[in-house]
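Only one protein chain is missing from this complex, and each of the others stays in its spot.
Which chain is which? They are A, B and C, in the order written, and residues in each are numbered from 1.
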Amino acid sequence: MLDFEPSEEQQLIVETVRQFAEQEIRPLAREADESGKLPDGLLAQAHELGLVAPALPEAQGGGGERSAVTSALIAEELAWGDLSLALAILSPGLVALPVVDYGTEAQQAELLPRYAGGSFVPGSLALQEPRFGADPFRPRTSAHRDDRDYVLDGAKCLVPWQEGDDTVLVFADEDGHPQGFLVPREAKGLRAEREQNMGIQALPTVELRLEGVRVPAEARLGGNEGSDLGALVTRGRVALAATAVGVARAAFEVARDYAKEREAFGVKIAQKQAIAFKLADMAIEIDAARLLAWEAAWRLDQGLPALREATLAYQQVRRVALEAADGAVQVFGGHGYIRDYLPELHLRNARGFAAFEALALV
Amino acid sequence: MLDFEPSEEQQLIVETVRQFAEQEIRPLAREADESGKLPDGLLAQAHELGLVAPALPEAQGGGGERSAVTSALIAEELAWGDLSLALAILSPGLVALPVVDYGTEAQQAELLPRYAGGSFVPGSLALQEPRFGADPFRPRTSAHRDDRDYVLDGAKCLVPWQEGDDTVLVFADEDGHPQGFLVPREAKGLRAEREQNMGIQALPTVELRLEGVRVPAEARLGGNEGSDLGALVTRGRVALAATAVGVARAAFEVARDYAKEREAFGVKIAQKQAIAFKLADMAIEIDAARLLAWEAAWRLDQGLPALREATLAYQQVRRVALEAADGAVQVFGGHGYIRDYLPELHLRNARGFAAFEALALV
Amino acid sequence: MPISFEMSETTRLARDHFRAMAVEHLRPISRKYDLQEHDLPTEWVDWYWKQGRKSIPGKAGESDGFIQVCVQTEELCWGDAGLYLRTPFAGLGGSAVGAAGTKEQKKRFLSVFQGDGPPAWGAMAITEANAGSDSAAIQTTATRDGDDWVLNGTKIFCTGGEGASQAEGGFVVVWATIDKSAGRGGIKAFVVPAGTEGMTLVGLENKLGIRASDTATLSFENCRVPSDNLLGSAEVRKKDQAKSSGDKGFKGAMATFDASRPIVAAMAVGVGRAALDYVLSELEHHGIELRYDAPPAEQTALERDAIDMEAELQAARLLTWRAASMMNRGRPNSLEASMAKAKAGLAVTRITQKAVELLGPRGYSKKLLVEKWLRDAKINDIYEGTQQINQLIVARRILDYPSSMLR
Partner (left out) sequence: MPISFEMSETTRLARDHFRAMAVEHLRPISRKYDLQEHDLPTEWVDWYWKQGRKSIPGKAGESDGFIQVCVQTEELCWGDAGLYLRTPFAGLGGSAVGAAGTKEQKKRFLSVFQGDGPPAWGAMAITEANAGSDSAAIQTTATRDGDDWVLNGTKIFCTGGEGASQAEGGFVVVWATIDKSAGRGGIKAFVVPAGTEGMTLVGLENKLGIRASDTATLSFENCRVPSDNLLGSAEVRKKDQAKSSGDKGFKGAMATFDASRPIVAAMAVGVGRAALDYVLSELEHHGIELRYDAPPAEQTALERDAIDMEAELQAARLLTWRAASMMNRGRPNSLEASMAKAKAGLAVTRITQKAVELLGPRGYSKKLLVEKWLRDAKINDIYEGTQQINQLIVARRILDYPSSMLR
């Protein structure tokens, strides 16, 4: 039966994450962006909340409760706090979830327990490529079989690269089919250069160059079965749509609160139709985008095809998040342009969704 | 030197046409739309103003003062009065101007004097085609040479078809190149069916079927030299952009005046920011679109390539006219939906620019 | 219940049922009554009254509740929104009686719609020439005279007003003030049965679209109804008491908008889907497939437009269903209903305008219905609160402002 209200259990999770985002993430967002560094201790704290591990199989110490809808709810709340920090907190899923979905028994046994353990272990997924017309479904980075090895060549960008892990999941084209490869960060021929981007500055990301990087055949995600990049991008779009809803909602709320405080010409600026209607539009579009994201997530949970729904949701919410952030800058006027206030940060982060793919997964 | 003010002579023309549009065209617009008929006498009256003849060569009795800019100024004013009636008034140019530009001496001598004469003679140009993805630059209607004749086959739509003329200029593909053919309306194999469209209901237009329509080789516009359809479409886009500016301005002015009259919650609705800002946006966009149209027209007058500028202008003003008309409906509220008021007529006409090509020329 | 996008079996059956009804009974006469403005679409009215309103499949208890009403509405309006509005329904007038009427009033006024008499209609009359969105400016008066209320005034834009005022069994719910000095607090709703002396059908509007529907001007001249035709209480709450008022009359009637806006939004979605479906079938016909994984540099403008249209339509639909599902849960949904209405009106205005554009000359021609859907769709940006009024309601709610702080 059609219904659009999270379950009581989900509401409890949302409440917990919302509180964490408000009390622990949001206060650190500005400093983390300015310094380009993740705050000490935050990831360990987040890990204690158990945001990724519950989705992993019980056999590997997880909670066995994989739900894309629940993940979307969590992602929105975290991103409401701050996008960079949310992506950092969710990064374990970048490796753990594809391994759950496609990994061989050996890959699962080797990799999953670390994410279900007592300490935070980040994940790195290398999908996007630093070129014009970059196409997440058709990587140009190549993988050639050479005897018992694969040899990888190409370039990747927007690869999360936090300290504390040693593996990066690289997608490359193997004879016209994209496949994933679990590559040690220390592999010969792999060069990682820290990126500077307009936004998500607190999240360490790198541009990767792969020149004759050699990995054993066992490093191929899913072994002979391989993996499904299309499905992975779909899961990425749902996750990113949910985080974008979080960014949009953050921008909206900050703008709304400011508009109710700030006076001009003797009234609160929120009393001006131009401002009030802009806020109303934001609220409507955000709610609509959230429902689209939920629908795509729900389809994943049902095992239904979801590329279409995920793409609709992501395209809409990219626009919605950008408009909300841009609108918040306008509501703040001159203060919207200053790095003492959040709108400019939301704007820089929101525009990133035009470039992001699979920076988070559900 | 850069300058954006019509010359004194042009201002005088504009003033005259504006007065005609206000006093003679606008009052007839609604009735003409409802009845689907051109008002008696209007075309003769318009002819006396001399809106097309001055652009024809002096040798054929014209004024020898071809100016795309002046034509654009005239087109805007007429269309401000009513789009259907403006297109009817400008229709002689649909045949006369291509014949001026490309016609052989014989074609010019035969056809042009009628347009420079004492009575109104309409023109018919058959360019658009009734199919998905209709492409004005690449007609699918075909022309095959057969001995001393051409044989035309295909379908056309949105062909102005006023009473009082006997020729239609049909564009067709001849071995991969579009060419124009002067076809008698009475030609065998030519069937014309009166169209019903959402807007421009007062302008008689037809859908044409051409089945083995045979014309002599001399009917080919420009004889052996042929004609340049790309340039003609460019001239069409400039003319239509100017008429669209006229429609947009009409919608804007009607909405502005209504907003200053109508009260709600104790104030004029124009005092509400939501309305006032909408009107401001219309005004800005209309002025911008007009300047783009003028630039394209000016380039034509200078003999410079103008396809790019004409296309930019037309694409912009299509949007601007639709938004202005749609906005006017919103400003009028319930009355905007009623056929006693102009906004719904403007909306129906404005949307037509998505389908129009070369319904007028400069 | 968890978040679920799965339609119940019952609602799915109902959807298919109404879709078939739209295909068989509405589409074939869609253009006819667009052209024959003001003619009663007898084929549809008679068939619906005799058969259409009966035999809806599925088990009522297992439906998606109010969402099913939205689904059914979407299907019929996918068929033809003008004819939908001309259907013999209790309509908005019925909603008002349902929301604010006593048990006795409901029985008295609504049972005709279950009966086997001739077709009947209900309607609501609010708008006046000088009171559009501003209900406090209503000039129509109701004066107490003995056991009766006597109404005087003129109402415009009364959707379904011909049927409701003329066909026996139906009624018009008329908003009138019993105390001008009390502003909004003096406004009450009165049920005026069809044929009541003093209620005159002045005329029908010639409209841009939904031409099959009867948008009436009704005048009331010493139009007398019994006192128990007043919905709710006759007590007048003054302005400053309005907030704490428990008056089921005005507030109850206003609350009908919270219930009706999702329906109106669903109507919009139906019209928008008609246009989008046509565009998609045309693309398919020409071998153009929408690629949701198109390489960014290769996506066509057409593909992007079509995908945007799909997203906009689904966004409007989901907001609509969300507002309806809150009614299922008995939650206040004024904010969500206005969100759905605002989004749906705007979305289908854009979708239908885009559809005409994408289809070029054919889209503009009356040979197809696409141009009609553009004209029909636009009403959704206007009636039951314009785009702007719904934005205003949303803004007040999100800012937690009373109407005095944001007008």
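As a working rule, a contact is a pair of C-beta atoms (placed from the backbone, for glycine too) under 8 Å apart; a residue touches a chain by one contact, two chains touch by 3 or more.
Because the structure is predicted, anything quoted here is derived from the model rather than measured.
Taking every chain of the complex into account, the chain not shown here touches A, B, C. Here one chain is not drawn; of A:C157, A:A202, A:V247 or A:A358, the residue touching it is A:C157.
The residue from B:H177, B:R191 or B:K260 that touches the chain not shown here is B:K260.
In the complete assembly, the contact with the undisplayed chain comes from B:V69, out of B:L38, B:V69, B:L125 or B:L342.
Residues of chain A in contact with the chain left out of this view: 128-134, 157-158, 195-199, 263-265, 272, 274-275, 322, 326, 329-330, 333-334, 336-340, 344, 347-348, 351-352, 354-355.
Chain C meets the missing chain through residues 286, 288, 296-304, 360.
Mapped onto chain B, the interface with the missing chain covers residues 1-7, 10, 69, 132-135, 137-138, 230, 233, 256, 259-260, 270-271, 273, 276-277, 279-281, 283-285, 287-289, 291-292, 294-295, 298-299, 302, 307-308, 311-313, 315-316.
Note that in this section only the chains that are shown with their structure count from here on.
Distance between chain centres (mean CA atoms), chain B to chain C: 39 Å.
With each centre defined as the average position of its C-alpha atoms, the distance from chain A to chain B rounds to 52 Å.
Residue numbers of chain A whose C-beta contacts span two or more other chains: 273, 277. Residue numbers of chain C whose C-beta contacts span two or more other chains: 388, 391.
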